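Quick one: structure below, then a few questions.
Heads up, one of the protein chains got dropped from this complex, but the rest are sitting where they should.
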Amino acid sequence: MSDTVDLARALTELRAKTPLVQCLTNIVVANWTANVLLAAGAAPAMVDNAAEASMFAGIAGGVLINTGTPYAETAEAMREAVRGAAKSGTPWVLDPVAFGLPFRSEIARDVLALGGPAIIRGNASEIMGLAGVEASGRGVDAGDPVEAALAAARELAGKHGCVVAVSGPVDHITDGRRTVTVANGHDWMTKVTGVGCSLGALMAAFAAVAEPLDAAVAATALLCVAADRAADGAPAPGSFAEALIDHLFLLTPDELAASARLGHA
Amino acid sequence: MSDTVDLARALTELRAKTPLVQCLTNIVVANWTANVLLAAGAAPAMVDNAAEASMFAGIAGGVLINTGTPYAETAEAMREAVRGAAKSGTPWVLDPVAFGLPFRSEIARDVLALGGPAIIRGNASEIMGLAGVEASGRGVDAGDPVEAALAAARELAGKHGCVVAVSGPVDHITDGRRTVTVANGHDWMTKVTGVGCSLGALMAAFAAVAEPLDAAVAATALLCVAADRAADGAPAPGSFAEALIDHLFLLTPDELAASARLGHA
Partner (left out) sequence: MSDTVDLARALTELRAKTPLVQCLTNIVVANWTANVLLAAGAAPAMVDNAAEASMFAGIAGGVLINTGTPYAETAEAMREAVRGAAKSGTPWVLDPVAFGLPFRSEIARDVLALGGPAIIRGNASEIMGLAGVEASGRGVDAGDPVEAALAAARELAGKHGCVVAVSGPVDHITDGRRTVTVANGHDWMTKVTGVGCSLGALMAAFAAVAEPLDAAVAATALLCVAADRAADGAPAPGSFAEALIDHLFLLTPDELAASARLGHA
């Protein structure tokens, strides 16, 4: 990427290519995630059984590994999907939801040992936990400010040769050297379950059509700008959630580029 | 059935009898499917564990087998449910989502070997795949036009003594001899995850109160006419999804009959 991210081009590419995104995600957000991907212009496929996960990763344009509700069988499918992605060169995204709890932490470490992700995304606690820095986690709630996690994010990016995105009031996205911030978004994004999880899926979608740093920034900007618009006129999180899907669908590439508030950190 | 399908009567019967529909479906669409069934007038029950699936199929009015996200345990439950349905004479519907992927293809073949379904529904790729005709599948996306799948649908219907429904811009429903088309519906039905999956569930609901061909046509017409109405006034797929549930609830039997555009092929 150049110094700036061409958001309009990334979204145009996404909608032109409608990449197939294999999501191995949690039971809470599978429906929401699929609808976010469809509205944005991608094609979701939740192939999360161990028998099909590896071969499907060779067909998919991007793969999401989200550890929200892991089970023995889906954990094995996650390992298989990463093996398949590594073999075929398919970019994959790790969203280590509630990292720190033992079973999912083991899964996250396992998949990172099997192949290099394109992008790791999480809240500050998750990113600090994954980097081995002490964090205060309480399930999916972030207990640490984004800025405090930035050093951990840069270290993690360098170690795995990937992009690391830290969600928060201002999102920070780094490849270890450059750090892009996205200042859009609304507090109600934390009042609808799965908004963060769907951001990981959008990153996997954009990773099929753009370089990892551009992909993570474009996904974040798309979701946050759509959220800004959805919050205008919505009285509460129920209406907001529906409007968010609408605006993901309605937002044009030029509108995205004009409304995104990108910066550097 | 006679040459025409009495849509008003089918919907009246459905709402009078509120059939219990056992859904063994995927984690992405379970919530949506249950809400579609409730709005239409049926009673959903997602009994998808191996210990209860067979006995529950004897209580249910209809059973849905959907292979969207199969796991070892739910795959066994699908086999058990079909065994129970075959034993008790409960009509069941097969929706072979993403047929062609190995694990689910085996499940689809297994359940077809255990009993005769009332209805098989899928997109063109899935139906062609199940019939053994080469198709271009890419997850849940249909790569083949509906018309091209019609020969495969007729062959499949003859082989299994059932009705086969092929979803597309115009839906085709055949018992091998007669073919009914439904020309309602809106493109946004493909932009909301699970709309096709919920069609399979509606077919299982109507199969509890009508013959299979009538049931498949009535389910398709109900969903597509409700979608026509939902798309009027909805700006995008998020609003459309909510309005679709509303219109499934609000549509009267007479309105359904008046608005459905049935034909023969």
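Letters A and B mark the chains in the order given here, with residues in each chain numbered from 1 onward.
Methods note: a contact is a pair of C-beta atoms (placed from the backbone, for glycine too) under 8 Å apart; a residue touches a chain by one contact, two chains touch by 3 or more.
Everything numeric here is computed off the predicted structure, so don't read it as measured data.
The omitted chain makes contact with just one of the residues B:Ala131, B:Ala205 or B:Leu244: B:Leu244. Within the whole complex, the absent chain has one touching residue among A:Val192, A:Leu244 or A:Ala257, and that is A:Val192. Across the interface with the omitted chain, subunit B contributes residues 20, 27, 30-31, 34-35, 38-39, 43-49, 51-52, 55-56, 59, 73-74, 241-250.
The chain not shown here touches subunit A at positions 26-32, 68-73, 98, 101-104, 138-141, 190-194, 235-239, 241-242.
To be clear about the criterion, only the chains that are shown with their structure count from here on.
Each chain gets one centre point, the mean of its Cα atoms, and the points for subunit A and subunit B are 33 Å apart.
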